[in-house]
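One protein chain omitted, others in place.
Take a look at chain A:
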Amino acid sequence: MASDKNSNRYDTLENLRKEAEQLRKKLQADRKNLNDAELFVMGKKSEGGSPSIQVRCRRILKGHTGKVLDMDWSLDKRRIVSSSQDGKILVWDGFTTNKEQAISLPTTWVNACAYAPSGGSIACGGLDNKCSVFPLNSSSNSSTLSVSNKQNPVSSGPADTGAGTIMQQRKVVAMHTSYISACTFTHSDYQILTASGDSTCALWDVESGQLLQSFHGHQSDVMDAALSPCETGNLFISGGCDKNACVWDMRTAKCIQSFQTHNSDINTVKWFPTGEAFATGSDDGTIKMYDLRADREIACYERPNVLFGVNSVDFSASGRIVLGGYNDYLVHVWDTITGEKLTALFGHENRISCLKMSPDGTSFCTGSWDTTLRIWA
């Protein structure tokens, strides 16, 4: 009797496995049939010349005492929030390089930070497995910070504006069972999307701290997540240590597309401006572009002498240029449609951990393990 039951179960498993295998083969064949062109070949044929890039470092933001791990722009296109291994969150005015606010967290390694769309609060999280939201002071606080902003690093204690009260205003929104690797507000101040080392992503309500939706599918730590730039978009992408890049529908919590062509951990994911394609950066030293409608990888930005892992990628306003922050301390700049490497930007003295274009595309900011942030334009 027991052996019959066991063999039935075995048959079911076998049948299911065969069905899965058949479906995978069909997918492979379908995708192959539509693969009638290559982006770089098309790009080189049509474009006149390669864009000439004249970018240099315009601002250096000094103040963190530990590795800068993440940064985000405010929608006002001048303020920046950054988080560091030293447990501090700093809010900067990018134009003047003044520090406007400092928040000390009781945890080190704040892996992720994000600016709310209204500019009124910031979210951050890291090794504490939580994502917390802090309100920001509405008036500019540059006068209340007693340290000279350009030269001296912000020390703990007197420089923090009302350290006691800010912790009281802290709101813990997300709780994962492992570290937070990325967090972002959705198109409003009221919801936050988090990615975690516990292999899940989650959507949370800021007011109540309630878990709205949980996204399971990755086999290992999720390293980054990004919301679709489309106003009506309900999609987001995630990339993880299982080398998978997944596209999720936020309403159904289903993974609607997934791609596995990287040879190592995916550290960063970023949408192309149209919301129809996205780029991923990996420890394997390459940046790849995946197209949602063609349902495949359409570009790979790599060079034999570019060996170091990519930690962060972003596109310029038109999408023509893709920038990557690498472990070799450089920003490598690529032509999106021809695959040509246009230039490499020097400046940082250690790995680049984060890179983000400003909301209006005038500049981009990089954060590094050398404890500084740099603004380039």
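Following the convention adopted for this analysis, a residue touches a chain if its C-beta (ideal position, glycine included) is under 8 Å from a C-beta of that chain, and two chains touch if they have at least 3 such contacts; residues count from 1.
Convention: contacts and distances are computed from a predicted model.
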| item | value |
| --- | --- |
| Protein name as given in UniProt for the chain not displayed, "Guanine nucleotide-binding protein subunit gamma", "General transcription and DNA repair factor IIH helicase subunit XPD", "AP complex mu/sigma subunit domain-containing protein" or "Acyl-coenzyme A oxidase" | "Guanine nucleotide-binding protein subunit gamma" |
| Those residues of chain A which, in the complete complex, touch the missing chain | 9, 12-13, 16-17, 19-20, 23-24, 26-27, 30-31, 34-39, 42-43, 46, 51, 53-55, 58-59, 78, 94-96, 254-257, 272-274, 276-277, 291, 293-296, 298, 316-321, 336-337, 361-363, 375, 377 |
